[in-house]
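The chains shown are only part of the set, and none of them has been moved.
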Amino acid sequence: MKLLVINPNTTASMTATIAAAAGAAAAPGTEVIAATSAMGPVSIEGFYDEAFAVPGMLAALRKGEADAADAAVIACFDDTGLDAARSLARIPVLGICEAGLSLASFLTPRIAIVTTMERSRVPLEHLVARYGKSHTTTVRAADISVLSLEDPRSGARERLRHEIRLAIEHDRAEAILLGCAGMADLAKSFETEFGLPVIDGVGAAVKQAEALVALGLQTSKHRTYAAPVPKTYHGVLAGFAPVEAA
Amino acid sequence: MKLLVINPNTTASMTATIAAAAGAAAAPGTEVIAATSAMGPVSIEGFYDEAFAVPGMLAALRKGEADAADAAVIACFDDTGLDAARSLARIPVLGICEAGLSLASFLTPRIAIVTTMERSRVPLEHLVARYGKSHTTTVRAADISVLSLEDPRSGARERLRHEIRLAIEHDRAEAILLGCAGMADLAKSFETEFGLPVIDGVGAAVKQAEALVALGLQTSKHRTYAAPVPKTYHGVLAGFAPVEAA
Amino acid sequence: MKLLVINPNTTASMTATIAAAAGAAAAPGTEVIAATSAMGPVSIEGFYDEAFAVPGMLAALRKGEADAADAAVIACFDDTGLDAARSLARIPVLGICEAGLSLASFLTPRIAIVTTMERSRVPLEHLVARYGKSHTTTVRAADISVLSLEDPRSGARERLRHEIRLAIEHDRAEAILLGCAGMADLAKSFETEFGLPVIDGVGAAVKQAEALVALGLQTSKHRTYAAPVPKTYHGVLAGFAPVEAA
């Protein structure tokens, strides 16, 4: 199977981190195709960046489906544009927050998400509520920028460690879900250090995508995620107009 | 005060309907400035269209705030891009679903939203849940397109009436909230016909915007809606990159 | 329009504070008529006082509606007798907790109510739950009496400040809703001091009342808030018996 993994920000070095995590998680028969969004922000930090990351992500998804991808992963922990993606595509589309929460829920009823910026806490709490996990999951932020994760001298990792410790002691967390695609390479070392499961959403989403493809399951096109109605789009986004399916 | 009312789709005739409703609701001292989005879909029907309506709406908001608008209304019942708008602007931004639900809640504990397309029910139910009104509010769809509301021969109004009747009889609704900005001109005739309050979100949002401005209240920029972090944006959306506030 | 603002306790000096706040918030065309309840407690602190404040408030409402008020505000943060008031009157009736929460929700998803007495926390948490805002709102008490707010030497303001600080730091509050009508004059100075929105429910309710009147909206008399059934009342409350509407 061909699995499209989309980095919805435009930073190629982060795509590399994501692709490595996806490749490490993928089954032997899975070809991972990592795509970097061609337009939008270099990182997604809060609601504003998220809004501008969606068109580029959807463009990458449309191209990937045309190129015969069997499933897609949106590799940003905000699950950026996930509903729009499911409306656009017939193939299954996974968000890494939703996928990570699902896997974590099989391991414990007490989960903590540790993310980057304080402003991302409420957006993630909205996702957690929508996925029905408010009663099992808390969200903490290390107050670091997304791109600082790529700089070992930034102190970002130490701040993450500090929040993980607080999550275990004060929030009664029994497993940690890493709240940013850029943290994918940290899961195993943190797992060893803290002695409890540390889940990376990218790997989780890769396995869920493989699961759906193996079982022959696709997004329901009945009602909520029905294909977009063909219509005119204006301006620089005209090229994204939905058209009658062939 | 200057009140910006943004139609986030690109159909100018719908902007006219919205502007009329806004003007009718506005206080004597309020100057309503109606803006049609310059890019994106001609109507917003489901998650996909919504994603592509956000950049044009935010462009209109940015321009309006620069032109000294005191508050803004996003005149689409999906509250399209509302969180991004609140992050971008310092002035208050209102969505017509949130504003309509708030006003309706002062009149009764049993509300029914009647919207256009079946595919919009789940997105609206998500909004209702997020605004904390799932216990008082049901959502129905008349299975009509948004633009059919502009055509008196389309039968759209009769289908709306049918759903309103069902809402009153089967859902125990005691007030109706019209679930599309394009229905703004129908509120009063339906109110007379059905003998209970029928609320149009556009008017509701206009009054809420006036209220916030009169009270000197602005969006909290503490944490969740902090101004976007200055950074590079790529591609056709590069012009939307957030910059350091002067 | 004529707007009736009812202080449901019998302390005229508090009515003056409330009337000033209401007048400052009111639009030019709004005539504010402030009424002090003629019977019941001098302040409302907890469930018991609240029960005895309702008949006096309803008497003031009945008189005000007969005197052609277009809308009414109950200026006690417990939203004392709000449901009974909506059953009695045809004109819209606003509670200051409900109105304040609605306005605050347009500004941020993280609200803290700061009220007076510890015993009022649970009653306010019940209101917050009923209005669907438990997921966005926390309640704190400064452990001060209602009437101490009128005495600048009581230390009450400093205790309020202390709780506001805790709300911002520990509860992640991004806006403050003042939890007593007697705090109406403190909003602006606290807003300056803490650098985030501080909302007074009296002003919020005045604007919501104006909004409903401007839009021609009235309480739904369908089912829940139907006019009281004419019947006999006995004892000192006999004068309150509902009668057949003329």
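A few points about this structure:
Order of writing sets the labels: A, B and C. Residues in every chain begin at 1.
Note that contacts are C-beta pairs under 8 Å (C-beta built on N, C-alpha and C of every residue); 3 or more make two chains touch, one makes a residue touch a chain.
This is a predicted model, so every value here is computed, not measured.
Shown here are 3 copies of a single protein sequence; counted across the entire complex in this file, the number of copies is 6.
Just so we're on the same page, only the chains that are shown with their structure count from here on.
These two copies of the sequence, chain A and chain C, are related by a rotation of 120 degrees on CA atoms, to the nearest 5. Shared residue numbers account for over half of those found at the interface formed by chain B and chain C, and the copies are therefore classed as meeting with the same residues. Look at the CA centroids: the one farthest from the centroid of chain C belongs to A. Relative to the centroid of every protein C-alpha atom shown, the closest chain centre, again from C-alpha atoms, is found for B.
Remark: chain B and chain C have CA centroids separated by 28 Å (rounded to whole angstrom). Per-chain CA centroids place chain A at a distance of 44 Å from chain C.
Listed for chain C are residues 109-110, 135, 172, each touching two or more other chains. Residues 109-110, 135, 172 of chain C touch chain A in their complex.
On the chain B side of its complex with chain A, the touching residues are 10, 38-43, 45-52, 54-56, 58, 81, 83-84, 86-88, 118-119, 121-123, 126, 129-130, 145, 223-226, 228-229, 231-238, 240-242. Only residues 25, 27-29, 92, 94, 98-99, 102-103, 105-110, 131-136, 168, 172, 174-175, 188, 195-197, 199, 203-204, 207-208, 210-212, 214-225 of chain C touch chain B when the two sit together in their complex.
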